[in-house]
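What follows is one structure encoded as structure tokens, with my remarks underneath.
Of the protein chains in this complex, one is absent; all others appear in place.
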Amino acid sequence: MAGNTFGQLFTVTTFGESHGPALGCIIDGCPPGLALSEQDIQTDLDRRKPGTSRHVTQRREADEVEILSGVFEGKTTGTPIALLIRNTDQRSKDYGNIARSFRPGHADYTYWHKYGTRDYRGGGRSSARETAARVAAGAVAKKWLKQQFRTEITAYVTQIGTQEIRFEGYEYIGQNPFFAANYSQIAELESYMDSIRKSLDSVGAGLRVEARGVPVGLGEPVFDRLDADIAHAMMSINAVKGVEIGAGFGSIAQRGSEHGDELTPEGFLSNHAGGVLGGISTGQDILVNIAVKPTSSIATPRRSIDIDGQPVELATHGRHDPCVGLRAAPIAEAMLALVLMDHALRHRAQNADVRVDTPDIARR
Amino acid sequence: MAGNTFGQLFTVTTFGESHGPALGCIIDGCPPGLALSEQDIQTDLDRRKPGTSRHVTQRREADEVEILSGVFEGKTTGTPIALLIRNTDQRSKDYGNIARSFRPGHADYTYWHKYGTRDYRGGGRSSARETAARVAAGAVAKKWLKQQFRTEITAYVTQIGTQEIRFEGYEYIGQNPFFAANYSQIAELESYMDSIRKSLDSVGAGLRVEARGVPVGLGEPVFDRLDADIAHAMMSINAVKGVEIGAGFGSIAQRGSEHGDELTPEGFLSNHAGGVLGGISTGQDILVNIAVKPTSSIATPRRSIDIDGQPVELATHGRHDPCVGLRAAPIAEAMLALVLMDHALRHRAQNADVRVDTPDIARR
Amino acid sequence: MAGNTFGQLFTVTTFGESHGPALGCIIDGCPPGLALSEQDIQTDLDRRKPGTSRHVTQRREADEVEILSGVFEGKTTGTPIALLIRNTDQRSKDYGNIARSFRPGHADYTYWHKYGTRDYRGGGRSSARETAARVAAGAVAKKWLKQQFRTEITAYVTQIGTQEIRFEGYEYIGQNPFFAANYSQIAELESYMDSIRKSLDSVGAGLRVEARGVPVGLGEPVFDRLDADIAHAMMSINAVKGVEIGAGFGSIAQRGSEHGDELTPEGFLSNHAGGVLGGISTGQDILVNIAVKPTSSIATPRRSIDIDGQPVELATHGRHDPCVGLRAAPIAEAMLALVLMDHALRHRAQNADVRVDTPDIARR
Partner (left out) sequence: MAGNTFGQLFTVTTFGESHGPALGCIIDGCPPGLALSEQDIQTDLDRRKPGTSRHVTQRREADEVEILSGVFEGKTTGTPIALLIRNTDQRSKDYGNIARSFRPGHADYTYWHKYGTRDYRGGGRSSARETAARVAAGAVAKKWLKQQFRTEITAYVTQIGTQEIRFEGYEYIGQNPFFAANYSQIAELESYMDSIRKSLDSVGAGLRVEARGVPVGLGEPVFDRLDADIAHAMMSINAVKGVEIGAGFGSIAQRGSEHGDELTPEGFLSNHAGGVLGGISTGQDILVNIAVKPTSSIATPRRSIDIDGQPVELATHGRHDPCVGLRAAPIAEAMLALVLMDHALRHRAQNADVRVDTPDIARR
């Protein structure tokens, strides 16, 4: 397969460039009978949308989604669901310099060398704008998972640059521009982000992604383990440089007697595993951490070369997120939803008739 | 696809259980004309082999590989290469207790719930013994990559439990039982590991995986980015709980002006990206860190339940690695080789005729 | 994979229903640098378009294609190419009867039982209208093949109902409403088709599909043989019930001394193989025959049942092709183009460096 399809049974194929006419996706493999409207998808798209606070890019996109197929009389039919989002704010401008130079930290250099050509307008296909299609597809997966298993998927920002953010409650995530599960540090974070922006620089971010209500048994060892597919999904998000499941890098210094989660008839006593053992879900919460690098587009001048190999100095002006990780929460949620739904279908294919005497997928 | 195939064009499908008659794999998609003998594969198998020091499991396996197909007159023919490794040291013993209970930190619980049955002998399919097949397949990929691009892949242990290991030189990696690029701390590590073993416990490990001589242009955005496929590959290894590319989690606290690698006509000035930009290789070294959790099989008694949900206390006696991460280096190398080779073929499919005026895959 | 993606490296994922807002596809894996405009695609779409003569359905569709992504400054970029065709003539009408009954010979019965629901408007996803997306994608493959290898793909109708059509020249194919390589029988065919239509019935058709200028070496045995993938492609077209390669069913009665094509230094002396030996192209013309069943929608009343299992009598009035095979030529060409292009990329992945002393893909 070419690289723009995600999943095996619930597949999402995306298309679109930052400054092209539109972007979107085809979802193939969605079970029939799921109630689905544009509004179900729009809600998540709006969470990801640019221009919602001064701490994110000021590009104004309606990000309005149109369902082109696969839904009849308000329900999915089992046929492909095509979703279309027209671009509306692709400002025409002079790209002269960018068109011929490689911005540090960007995909300019690699796209040019891979394809021998590139759409340099706003990063083309490598722009994070592409993730709108993922969020749209993820909304469908989220709805199905919730309906089938009451699965809830939540992501929030745990660190911005050097500022660690205390967890104070899920209810705060939607109440600040930082996707932070916190209320007491928001003012502080606002001034931190203002200072970053004023210094013409950017910072990275850390996020936590969680799923509750996950059936036991999802994951297809030895290669398509649930955790391996989660790692693939997360690392496929623009700017992500690290992924942890459960104790993650902390498990290096742990003893086996500490790390291995004990079991009692009432359930697990801890969750260092992050909800996955042997590549298969345990039914506990899925716990994932990801690291997002600082935005590469900054107004501070930097050294680079052009397509002829000549040295240039580049500063990226324009509308950019000073911390691209801030908008990563709905994207990470979407990707986790895609993984879980795909694996729920894969599990069902092989094991529809499995029945064992403990809570499992068959009983939820 | 069921979950035991890795790769898209250079595919590896593995089989085999810890205590079954054999394990092995089929490699499909290897280009014709590669000189290949059993010895090419045996060398890496011997590096992974158990029983080579007192710090690893004392199970004695010859791990001798037989090429069953796909090689004619010493060269690959382009047809599937089947590799077979017979198990020779599957001690028969009474599994009574383990057969009906779920060892903490192990896949027992999840295999049972997923499949409704499991081969409990030595962990069955979930045993790290399965990775012998990966190492065998990886040896083929390594040889091809070296021949085509002079690519060199190296992994070494950077931390054991709480002990960080200084990098002192690649030449030391093969000279100690810890796959450490170090000579001055070895005695210290020996006593540390002895103390872990004596305390009937285990520890985790951190590893560094690197590739040098990687062509520019490998990776298929937006989902099958090179870094995403590396994350998938690494997290698919038993016990791995975290993956970083380049600066990894450290990039959260970095500024954009620090993280984004500047370019000059002589090349990149730094490598925070870890050799991947926009999901495509830059031609710089690929830099990966992984975290391996402590071995779950320990002789310290732990609480669990049996298949009827009744509480039990379990201690795992027998032949186990006190730090399973110690043998992960050849496995991680193999997985990185599989990713790179698969992507080299994928790139070639789409871009065989691309020629640009800078060093790229076409020129190597 | 869910079933709406065709190909492995040059993948086409289609969407859309007969009476939904739009249909289209995403092409993923098209090499960069191919000059491509909407007009390149429109030409083939117009050949397939309904309403062009009295012998085909009178539905009026502009079938105008829009390229949404993957093309920049007139050339493909190597990123996904999304193609959109809006439906414009989905007449609203009362589907009451059809909505609850299963038309004989149609997919109504099977879609209902498979999905538990169906879009009954004009056949929904099972309508041959879906093939517009295939023709659009096929036009891209045709262009690339022509540019790379001078490959030419041609299909024509060889039989309509009981009327066999003599081959009189490729130049006549576009000059009659039957896609016949013939000029002397056209008047006769016109009256034959008029009589079929007046009798409120329909007939089947036979087609020949040919490719000239095919490189040696395409096909990936043992399962993804070129002929096997051609059979898959052809049988995936609505209403196709049979596929032959080369001598086809005629080869049953042949002797080996007749069937096996002899070779001389000047080339093959015959082509009973149809251009494929051992599942790999020989470089000779690819020769395929397909059988298309008679249109199932006829105005003659027929017995059936409704979704409650009660007997009904159904006659399908409205706009239908009296011989659906008449419009199959551009579709069959498109499917053959998709197969050949996909296999050209697959071959290139594995064998880019193969050089042998006879004409092969590497030299064209």
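So that you can tell them apart, the chains are marked A, B and C in the order they are listed, and the count of residues begins at 1 in each.
Convention: a contact is a pair of C-beta atoms (placed from the backbone, for glycine too) under 8 Å apart; a residue touches a chain by one contact, two chains touch by 3 or more.
What you see is a predicted model, and the numbers here were worked out from it, not measured in a lab.
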Selected residue (touches chain absent from view) among C:D63, C:E130, C:E210 or C:D285: C:E130
For chain A, residues in touch with the removed chain: 8-9, 29, 31-33, 78-79, 221, 345-346, 348-354
In chain C, positions touching the absent partner: 1-6, 8, 14, 102, 104-107, 109-116, 125-126, 130, 159, 161-162, 196, 201-206, 216-217, 219-225, 227-236, 238, 241-265, 269, 272-274, 276-283, 289, 291-298, 300, 302-305, 307-311, 325, 346-347, 350-351, 354-358, 360
Chain B residues touching the omitted chain (full complex): 1-5, 8-11, 13-17, 20-26, 28-29, 32-33, 66, 68-70, 72, 75, 77-82, 84, 114-119, 124-125
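By definition in this document, only the chains that are shown with their structure count from here on.
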Same or different residue numbers at the chain A/chain C copy interface, by half rule: same
Chain at the geometric heart of the assembly (C-alpha centres): A
Distance between the centres, which are taken as Cα means, of chain C and chain B, whole angstrom: 45
CA centroid of chain A to CA centroid of chain B, Å: 26
Interchain centroid distance [CA atoms averaged], chain A/chain C, Å: 38
Where chain A touches two or more other chains, by residue: 1-5, 8, 14, 114-116, 125
